[in-house]
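For this depiction, one protein chain was excluded, whereas all remaining protein chains were kept in their positions.
We just call them A, B and C in the order they show up, numbering each chain from 1.
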Amino acid sequence: MELILSKFTKRFGATTVISEMDLHVGAGEMLALLGPSGCGKSTTLFAICGIHRMDGGSLHFGDRDVTTLPAQRRSVKVVFQNYALYPHMSVSDNIAFPLRVKRHDRATITRKVGAIAELVHIGELLDRKPAQLSGGQQQRVALARAMVREPDVLLLDEPLANLDAKLRLEMRTEIRRVQRETGITAILVTHDQVEAMSMCDRIALMRAGQIEQLATPVQMYENPANQFVAGFMGNPPISFLPAHLGERITLSGGNSLPRPDRLAGQGPITLGLRPEHLGPQFGQGLRGTITFVEPQGREDLIDVRLTGGEALRAILPSGHGHAIGDSVDWGVRGDRLLAFSTDGERI
Amino acid sequence: MELILSKFTKRFGATTVISEMDLHVGAGEMLALLGPSGCGKSTTLFAICGIHRMDGGSLHFGDRDVTTLPAQRRSVKVVFQNYALYPHMSVSDNIAFPLRVKRHDRATITRKVGAIAELVHIGELLDRKPAQLSGGQQQRVALARAMVREPDVLLLDEPLANLDAKLRLEMRTEIRRVQRETGITAILVTHDQVEAMSMCDRIALMRAGQIEQLATPVQMYENPANQFVAGFMGNPPISFLPAHLGERITLSGGNSLPRPDRLAGQGPITLGLRPEHLGPQFGQGLRGTITFVEPQGREDLIDVRLTGGEALRAILPSGHGHAIGDSVDWGVRGDRLLAFSTDGERI
Amino acid sequence: MSRTAAVPGLRIWHLVAVLSAMSAPLVIMYAFQIIDSVASPAPGALWPTGFDLNNWRFLWESVDSGRPGIWQVTFNTFVFASVTSLSVCAFSLTAAYALSRLNFPARRFFLAGLIVLHAFPTITLIIAIFIILQYLGLYDTLAGVILVKAALELPFGIWIMKGFYDTVPWEIEMAGVQDGASRFRVWWSLVLPQVQPGLAALLIISFLSGWSEFVLPLVLAPGAGAQVLATYMNAVIASETTQDFGLFKAIGMFYTRPVIVIYLIFQKRLMNIYGGGTKG
Partner (left out) sequence: MSRTAAVPGLRIWHLVAVLSAMSAPLVIMYAFQIIDSVASPAPGALWPTGFDLNNWRFLWESVDSGRPGIWQVTFNTFVFASVTSLSVCAFSLTAAYALSRLNFPARRFFLAGLIVLHAFPTITLIIAIFIILQYLGLYDTLAGVILVKAALELPFGIWIMKGFYDTVPWEIEMAGVQDGASRFRVWWSLVLPQVQPGLAALLIISFLSGWSEFVLPLVLAPGAGAQVLATYMNAVIASETTQDFGLFKAIGMFYTRPVIVIYLIFQKRLMNIYGGGTKG
């Protein structure tokens, strides 16, 4: 089911948190609302599910206007960050609760609970209480409860925040699998760009109540609209360097890079350089000293201080042979160089 | 200052949690105690700092036996996971508290607090209350307070667990920088292998009260002692496949790999294959279907189901052009293949 | 486990000794009563000299012809305590939920008011209560005393229950609403089961408080019809014709027995009131 949010405005008291936001989520699409805390992503989610009233604009599920419908009557479900399982009920009672409320008969309930439990792989846990489950299992139960009545839209509020690194990886894949298999329209709210990139078809990156860019993960990573987007996406993060655009791109300390043809104009710019686009494999051009080497297993993070004093970060496969204090003269991958005007817009 | 823990034993009631553990941390070294929850790493930390009494064994800081010394009189400091700042005191009072307790004069206190605040970059926050600081700033204050009396040994208990992804990256580098600049002996307790690898000189990987392997990060990643170590290190994790060692390494479904010379014997084995060692760049040999592609920005995680049904994971730089459902025939990097006996020992 | 080890400077036996010393007076007092009730004391002596069941005669004969029998009084006390505690629980459950969940303008004012009402000197209200009860025709009836007692206990009840409601995550209610349940259904099926330990504790505590109440029945229901054990005891000791310390102590034993029994049975449930937890 398609979701269309138009000119959505939300105020808390005198503060306007979100003003005239538009968002369109296609049927069966999974979209990430990504952004730092306080950017308005949770507010948007709560407006969609009906917990917050909208102060302006409209919300449609398909052709149906649900702007003023109470939460109980919208066909939308939220998986909360803390799972919000009912602690006094068994797993199967938890999942069955939405069906019981709608007075489905016992046979239907048993069948549907069984089917959804199978889908999220918790068939053998149905008799347990939530307190007896691990974090990942609780997550699966919350997902099952949200999905059992086949809502039009599924909302996920930081669903992985309470899991440890390993489980996060696993549940990321799981949630995406369930979403794909059921073809449900889903919105994921998160502050973690890796989560957003790995789980979603498209990402809406928000800042201060505005959508900064709405694009696929790959587009957003390779072709950010502005400096904020470039800085938010990517781990380890991109390095920004002040530079001057002339015949060549000139940095302080005598370093310079060839100017890619696609960059127009001249004057002061901010150069954005992702760690994987700096290294000996790209020739030479930036001279400096290695200040830090952080092994990560299959690759190492390397901090470089250029002769002009700027700090840069590179990532190289392990076994590169460099150590702290080494002088280096590394090149960059010119076609991936990002440049921004001094007010942060992409050039 | 060197730290020597010999035959350390700890019991809680009738349960022996740790039995006869030996650990040697060199002067100025940073060592990680890594392991899943419940492995005894925190217990070891609390024994070193004097919160827990030791039920057996001895602890030396350099030549000094501190086994029975109360916590107040050991020159050791802990940075706790929740920072444990004193909420009613300003940042400078927090840092000065250990000095006030030792009745240093006012001038010395001001000087030392200023110096350490400079070191951890919180010089401008000295008048704030802890509640007015961000997570990363609180972390820095906790570090300053721990370091201000120049302890022999610094213990860090999951110091990054309460920070978000971006700050974690930043504080990881910061803590390591401070440790290097002061040359203090440090022990980091963590369950996150990336943290351990990127911050520490050596890692002690623990399981069920035992040290499974003690090695440098690179050694441990490339040359794990057993299947548990191989599975614990690396993100995305290694894939394990049942196989048979004969003329070649045979998998189910008709797949097989050439047998590396260094593998002796024959019979059933568990093959360990890291995601970065599988892909089209390593030739052919393993036939299967792509079941999932997770974009991560600069690279993609690719799940492959082999013709025999085994699930494998590969990691390729983005722009590889593969999509879900594609049939692939990929090779592996033979010199990095890990093999384990059926009881989990390395062959 | 780690807690114990965490406080190396404080010895445990030390603490047990201090706490025992602090509770000793109450224990000694109670021991005195047990001994005295079945003993015939030498006049003026602190220590009893013989064994005597005569003090327990109130169980089978009337102590004073002008007063109702012990069983009628016990029944009154039971009705008084249980109706009071049930009404307190019913009101607290609803009012505390509202206070915990809603942020209405006068919230702070109500909350602070609750504490003060709990500490308000009853005696200064007595006259007004007296007039109102007489006006309502409830003076000298058990119903009137119950009404007043319940009103006075309510602040405490609301305060306790609010603590328990506060521990129920807000998301659980929102999940229930998302699941299509009405507000009432959410409260009844999802929230209530989680504050049930607090409810049980409150029920017990307000029952005990009703059981122990003395001033209100004394002043507001002085007649013979609505006597409770506390006023009965007072009558025994105050009446010059039947004044008898041994008898008084025996009745005291009889009176406090339910408190001890409830304590022993519900010890674990009472514990729940600390921390307001949902661990049950």
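Keep this in mind: a residue touches a chain if its C-beta (ideal position, glycine included) is under 8 Å from a C-beta of that chain, and two chains touch if they have at least 3 such contacts.
Computed from a predicted structure; not experimentally measured.
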Contact partner of the left-out chain, one of B:Leu34, B:Ala47 or B:Val76: B:Val76
Hidden-chain contact residue, picked from the options B:Val101, B:Ala165 or B:Ile324: B:Val101
Selected residue (touches chain absent from view) among B:Leu31, B:Cys49 or B:Leu257: B:Cys49
Where the unshown chain meets subunit B, residue by residue: 49, 51, 71-73, 76-78, 80-82, 84-88, 97-98, 101-102, 145-146, 149
Residue ranges of subunit C at the interface with the undisplayed chain: 1, 3-4, 6-7, 9-10, 12, 15-16, 18-19, 22-23, 25-26, 28-30, 32-33, 46, 91, 94-95, 98-99, 101-106, 108-113, 115-117, 119-125, 127-129, 131-132, 135, 151, 154, 159, 162-163, 166, 170, 173-174, 182-183, 201, 205, 208-209, 211-212, 214-215, 230, 233-234, 237, 245, 248-249, 252-253, 255-256, 259, 262-263, 267-268, 270-271, 273-275
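Everything below uses one rule, namely that only the chains that are shown with their structure count from here on.
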Interchain centroid distance [CA atoms averaged], subunit A/subunit C, Å: 55
